[in-house]
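Everything on this sheet refers to the single structure shown next.
Note that this complex is displayed minus one protein chain, with the remaining chains in position.
Chains: A and B, in written order; residue numbering restarts at 1 for each.
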Amino acid sequence: MITSTHYLVLGGLLALIGTLGVLTRRNVVVILMSIELILNAANLNLVAFARELNQIQGQVFAVFVIAIAVAEASVGLGILIALFRNKETVDAGEIDLLKW
Amino acid sequence: MVTLALILALPLLGALLMFLAGRRLPHAVISAVCCGTALGSFICVLLSADQNVTYAEWLPSLNAAWGLNLDALSRVMALVITGVGFLIHVYSVGYMREDAGYYRYFGYLNFFVFAMLLLVLANNYVLMFAGWEGVGLASYLLIGFWFHRPAAAAAGMKAFVVNRVGDVGLLLAILAIQLNVPAAPWIAALLVVGAIGKSAQFPLHTWLPDAMEGPTPVSALIHAATMVTAGVYLIARSHTIFESAAQVSAVVAWIGAFSAILAASVALAQNDIKRVLAWSTVSQLGYMFLALGTGAYWVAIFHMVTHAFFKALLFLGAGNVIHAVYGEQDLRKMGGMRTALPKTHALMLVGAASAAGAPGLAGFFSKDAILASAWSAPLLFVVGMAAALLTAAYMTRLMYLIFYGTAREERLHMHEPPMVMIAPLAVLAVGAIAAGYVSPRFLLTPVLGAEREAGAPEWIVMALATAVAGAGWWFARGRYLNSWPAFLQRAFYIDEIYDAVFVRGFALGGGRLLSAFDARVLDAGVNGVGWLTRLVSRVSIWWDIWIVDGLVRAASFAVKMSSYPVRFVQSGYVQFYALVMLAGLITFVGYLFAR
Partner (left out) sequence: MLDAIFFYAFALLAVAGAVLTVTRRNAVHSAIWLIVSLLGVAGLFLLAQAEFLFAVQIVLYVGGVMLLFLMVIMLVNLDRAKQERQFSQQWPAALALAAVAGFGLTVVFRKAGAVLPPMASPAEQGNTQWLSEVMFRQYLLPFELASVVLLVAMVGAVLMARKKAGT
C-alpha cells in the first residue's frame, strides 16, 4: 500500500535534485527551474499530509505556495532579462556583484 | 547721507550689472545704464550737503572705517570725475560703437568712476587706498583693453609695475599716519613717492606715454582728467603734513618744475598725436606739483579743474581726428584737415589755446596763478616760464600738423563723427573757456588754507605769461615741420636707462652676482650640510626599512593572513552563498535532531 512515507520520500528526492540544480548549474534559467522543482516537492508533502490528516488546510497552503512560486518566477525572469541586457550573460559564475 | 552713498553705489551697480549680465544686453541698454549712473552720481554730488559720515567699523587697529567725507575739496574732485566722466561716457557711445567688448569697456569705465570717487570721498587713508588701488586696476584693465595687441598688454603691465613702486611708498605712509607715527618729514616723503607714481612725475613718469595704447576716451578720462590727478589730490588732502615738512615741499616743487619742462620739451618732438598729449599731461601735472610744493594747494586744484576740461577736450578731439583717418595716429601723415573737420578743428583750437595759456581762457588763469605762487623762488619761476613757452610751442605744432598746411597723405572720405562725439566736446569747450572765471579759491581756502603770501604783482605775471605764450606760438608756427633731435623723440632715453639699469642691470647683473655667491659660498656650506644629511639619512633609512617598515609590514601581513578565510566567504557568487546557506541549514537541523 502507498503510505505517506512514499510521498515524503518522493518529495525529499525532488527537493534534493532541485537543490543540486540550484547549487551546481551555471545557467540562471535552469537555476530558476530547479527552484520550481523544490517548491513542487513542498507542495507534494503538503498534499500528502492533508490526506493523511483529512484536513483541507494543507491543500490551501499548496495554493498559496503556487501563488508565491508564480510571483517568484515572474520577478526572477524579469531580473534575468535586465541582467542579460546589461551583462550579456546568464552565467551565475560570471556575476559577482554581491561582493563588497 | 543717502545721496552720499548713492554717489558711490550708482557706478558700482552699473559696473556689476555690466560684468554679470552685460554680454546679453543690447548696446542701447548698456549706454543708457552706464551714462545714467555717471549722470546720477553727478546729480547726487550736487544735492549732497557737506558731511562726514561713518557707516560701519572696519579695521579698528588701523583706525579705518567705512566712512565718506564730502567737503569742498572732495566736492570739486567728485564734480570733475562725474561731470567729465559723464561726458566721456557719452562720447564713448559713439567711439566704441563697433567694438566687440562694448559691455566690458563700459563696465570698466563705471568701475573706474566708482573707484575714483571712493578715492576722493573716503574719510580715512585706508579706505582711500582701496580706491587708489581700484583706479590702478581700472587703468590697467583699460590700457590693456585691446589685449590682443602685444603693445597694449605690455603697456598695461608697465603701468601696473611702475605704479607698484609708488604704491609701496604710499602704503608705508598710510600705515605711519594711521598708527600716529610722529615723523612728518618721512611720511611726507613717502606720500610724495606714492603721488609721483600715480601722477606720472619724474622719475616715475615713463608709464603714462605708453598708457596711450588704451582707447582714446580712456586716455581722456583716466590718463588726463582724473586718475593721474590722484597724486595732486593726495598731497592737497595731506597738506597739514607737508606744511610741517618744508624740505619735502621744496622737493615736490622741484620735481614738478623738472617734470614740467622735461615733458614739455619731449612733447615738442613726438610724432604720435596721443603721445604729444600724454607728455603734455605729464608737463601740466608738473605744474600742479609746482603749485603744491610752493604751498598754493588751492591753485593746484584750480589747475587740475581747468586741465581736466582742456585736456579731455584735446584728447576727445584727437579721438575724432583718429576716427576720421581710420586709426592713423602719426602726425606726419596728417595735415590740412581743417576743411574736412571744421567742428573738431574749432573745438580743439579752444582746447589748445586754453592749454597754451592764451589770455582770457581757463588755462591762462590757472597757469598764471601757479606762476604767481612761484614768484618768490626765482629759479622755479623761470623754469615755469620756460615750460609755458614750450607748452605754447608744442600745442601750436600739434594744431598746425593736424589742421593746417597741405595734406601730406591722400585721404578719401574724411568726415566729421556723429553728434554724440561732438556734443561732449562742445560742453568741455565751454568749460575750457569759462572755468578760469570761477576760481575755487574762496571755496577751497577753508579746507586747504590760504597760500603763503607770494607778493607777486599780478599784471607783471600776466604780461610775462602772455608774452611767453605768444613767443611759443611764433617760434613753432614757422618750423612745425622740422624733425627734432633723437634724444627728445626718445624722451632723453629715460626708458632705455631704466631698462639697462633696473631690468638688465639689477635683475640680470644682480642675478649673476647672486649666482656667483651661490656657487662659491652657499654651495660649499650646502655641500657640507648635504654630506652630513646623507650620513644621517643612511642611518635613518636603515631604521626605516628594518624597524618602522618592519612593524608596519608585520601588521599588514597579519591582517592579510587573517583576512583570507573572510575574503573567501565573501566571493559575490550567489550559488556559493546558497551552498553555505544549505550547509548551515543541515548543521542546524542536525544539531536539533542530535540533541
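Before moving on, here are some points about what is shown:
Note that in this section contacts are C-beta pairs under 8 Å (C-beta built on N, C-alpha and C of every residue); 3 or more make two chains touch, one makes a residue touch a chain.
Since the structure is predicted, the reported quantities are computational estimates derived from the model, not experimental observations.
Although one chain is not drawn, its touching partners on chain A can still be listed: residues 1-10, 12-14, 16-21, 23-27, 29-30, 32-34, 36-37, 40, 43-44, 47-48, 50-52, 54, 56-57, 59-60, 62-64, 66-75, 77-82, 84-85, 89-93.
Within the complete assembly, residues 573, 575-576, 579, 582-583, 586, 589-590, 593 of chain B touch the chain that is not shown.
The criterion applied here is as follows: only the chains that are shown with their structure count from here on.
A straight line joining the Cα centres of chain A and chain B is 86 Å long. The touching residues of chain A, when paired with chain B in their complex, are 19, 22-24, 31, 92-93, 95-100. By the touch rule above, chain B contacts chain A in their complex via residues 570-575, 577-579, 582.
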